[in-house]
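Down below is the structure, laid out as structure tokens.
All protein chains but one are shown at their positions in the complex.
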Amino acid sequence: MTTTNTTPGTGPVEHTDRGPLTTDELAARIARDIPAGSYVNLGIGQPTRIAEHLPPDAGIVLHTENGMLGMGPAAVGDEVDPDLTNAGKVPVTELPGAAYFHHADSFAMMRGGHLDVCVLGAFQVSHHGDLANWHTGDPDAIPAVGGAMDLAVGARQVLVMMKLFTRDGAPKLVPACTYPLTGTACVSLVYTDHGVFAPGPDGVRVLETYGTTVARLRERLFVDLLP
Amino acid sequence: MTTTNTTPGTGPVEHTDRGPLTTDELAARIARDIPAGSYVNLGIGQPTRIAEHLPPDAGIVLHTENGMLGMGPAAVGDEVDPDLTNAGKVPVTELPGAAYFHHADSFAMMRGGHLDVCVLGAFQVSHHGDLANWHTGDPDAIPAVGGAMDLAVGARQVLVMMKLFTRDGAPKLVPACTYPLTGTACVSLVYTDHGVFAPGPDGVRVLETYGTTVARLRERLFVDLLP
Amino acid sequence: MTATIAATADEAVAGIEDGSTVLVGGFGLAGMPFDLIDALIRQGASELTVVSNNAGNGDVGLAALLKAGRVRKVICSFPRQSDSYVFDELYRAGRAELEVVPQGTLAERMRAAGAGIGAFYCPVGAGTPLAEGKEVREIDGRAHVLEYPIKGDVALISAHRADTMGNLVYRKTARNFGPVMATAATTVVAQVTDIVPVGQIDPETVVTPGIYVDRLVRAEARRLTVQGAR
Partner (left out) sequence: MTATIAATADEAVAGIEDGSTVLVGGFGLAGMPFDLIDALIRQGASELTVVSNNAGNGDVGLAALLKAGRVRKVICSFPRQSDSYVFDELYRAGRAELEVVPQGTLAERMRAAGAGIGAFYCPVGAGTPLAEGKEVREIDGRAHVLEYPIKGDVALISAHRADTMGNLVYRKTARNFGPVMATAATTVVAQVTDIVPVGQIDPETVVTPGIYVDRLVRAEARRLTVQGAR
């Protein structure tokens, strides 16, 4: 699977002629990396927006973990059916070639490595690809995990879609997650407004930057960016 | 579930006014003990013949472990369909209300304790209810187990249908199985031509005899028959 | 034993005892057995352990059962929702225990109960706080957590259609936990839109064979409002 247009070995592509990606541009950027014919799970929240950017003729099939392959766009008007929702409990539609299955089968599909790609939001990703996206660690918070841990472990490629910095400017790509983990060493690529990163056992490779350079990112991040 | 008409505490019923049960009578005797509405698996071989004696209006549903509930009688003539066989690979028919499922689901149903009764043939049953019915122990024999071990472990009531003695006159209800085991302490009741027995942790209780008495069976068997 | 058809939801939930573990189907509104939950509230069993994906929304269904003070413990994957205020309050007040289980592990643990599997090693949650206190084993270079079955005394589920033998079919994503829970409880009660004579469900399309279903009841007509709440 080609996960990026960047040819390995040529080093990062620095898009300095523009600012950071908007959420919509980021969704489109990720959509571009999803190969035709893939089976894909788009996590609740921002990753859902990637669907709008998938080419209709690419034969990409969406999985929703509440028990369906071949999920279509959000339902509108008369299409709304209380028996047909996505994992975010939003009414959706069914595409030709869809299939329904129960929860154990759906998560078996996920855990067994049959999904090509899933895209998740994140609070933090570590330079080795650990993921934290289910719990802020706030002692007053009520823990709730849903399918996040199953997705993190199951898909062949786990892509993260997130802003690179919190509102306070703290990096979310970190040496070690301070939030409770969702999964360890599970993230393949991190797509952010400022760039695309590949975490790994040796550290983080930068694939692209947007509105910034690797050099400037080195100053703002506390992780080793591989040369 | 009432597994026998013998009232507990009244001791064994000795049918001395007749000879041992024929295979057909034995099948009918077992059929009589299967409650209306039960889900039942009849093992390959002689237990299959029990089906002929089940009252059609009792709503007993037959399971075949190759993936079906609601199995009907053997197929004849045009009914024969290569896609519809029982566990013995004999063409069978489908009754109204049937359901098909795959092997993992079928054995999950069995292992999970959802079948009320299964009836199996046996080489030997021990006085504690150990079952040996898959392998003669002959070093030259090619081992083959099929679903025997799954059935022995799974059904709520495992009934054995067998002759009480081998052709050589050796008892098949024994203190300890000499053949390789299929399952341990799994047999509820043993139906034989000479009598019906309930093995258990304390030994064997005799429920009925046919053409013999408990006293005479004591002489021929090497197991303790409880008073 | 074959399924019995109850005249009312109250009859369908009769006999549920205090302290029971109750598996409750549904994901959001889809597949939620509202009639059976309402009947369970009227029936009065308390000190329940409820196993479900969520911990109730608004003031209806599971939330109403919680509000009535009948639930000692919730085992679920996602209690926190925009309108889960009933659970939130009970939890914060220390009046409801919570066991959070990853969604797929929740389903698989119930499958294990129904399938006679004693325990299984699962990679999900390894290295996270949800694996704390659990046995971990490395298999094929990957950490796996040992997970045990979740068995219910009762399952309350909702399906689309039943025949009189209890064979069930579902509708779209309302299938969700129903087929799994039906295998995992001693007594399985299903509310269905429709009960048809035997022979009117194609045997190839049965999702829950009747062997798993103990009691059936026709669902009351109910107009569900679809919300986008998680």
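Chains here go by letter, A, B and C, matching the order in which they are written, and residues are numbered from 1 within each.
Keep in mind that, in the parts below, a contact is a pair of C-beta atoms (placed from the backbone, for glycine too) under 8 Å apart; a residue touches a chain by one contact, two chains touch by 3 or more.
The structure presented is a predicted model; accordingly, all values stated were derived computationally and were not measured.
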Residue among A:Met109, A:Cys177 or A:Val196 that touches the chain left out of view: A:Met109
Looking at the full complex, which residue from B:Ala58, B:Val145 or B:Ala176 touches the chain that isn't shown here? B:Val145
Touching residues (missing chain, whole complex) on chain A: 35, 37-39, 59, 61, 63, 68-70, 94, 96-101, 108-116, 153-154
Please output the residues of chain B touching the missing chain, sorted low to high. 44, 64-68, 80-86, 88-91, 94, 100-104, 106-108, 110-111, 130, 135, 140-150, 153-154, 180-184
By the contact criterion defined above, which parts of chain C meet the unshown chain? Give residue numbers in ascending order. 108, 112, 115-123, 137, 139-140, 142, 144, 148, 169-172, 202-205
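By definition in this document, only the chains that are shown with their structure count from here on.
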What's the contact topology between the chains, one of line, ring, star, complete, other? line
Comparing each chain's Cα average against the average over all protein Cα atoms, the nearest is chain C
Taking each chain's centre as its mean C-alpha position, how far apart are chain A and chain B in Å? 55
Rounded Å distance, chain B centre to chain C centre (Cα mean): 35
By the touch rule stated above, which residues of chain B touch at least two different other chains? none
Among all residues of chain C, which ones touch two or more of the remaining chains? 111
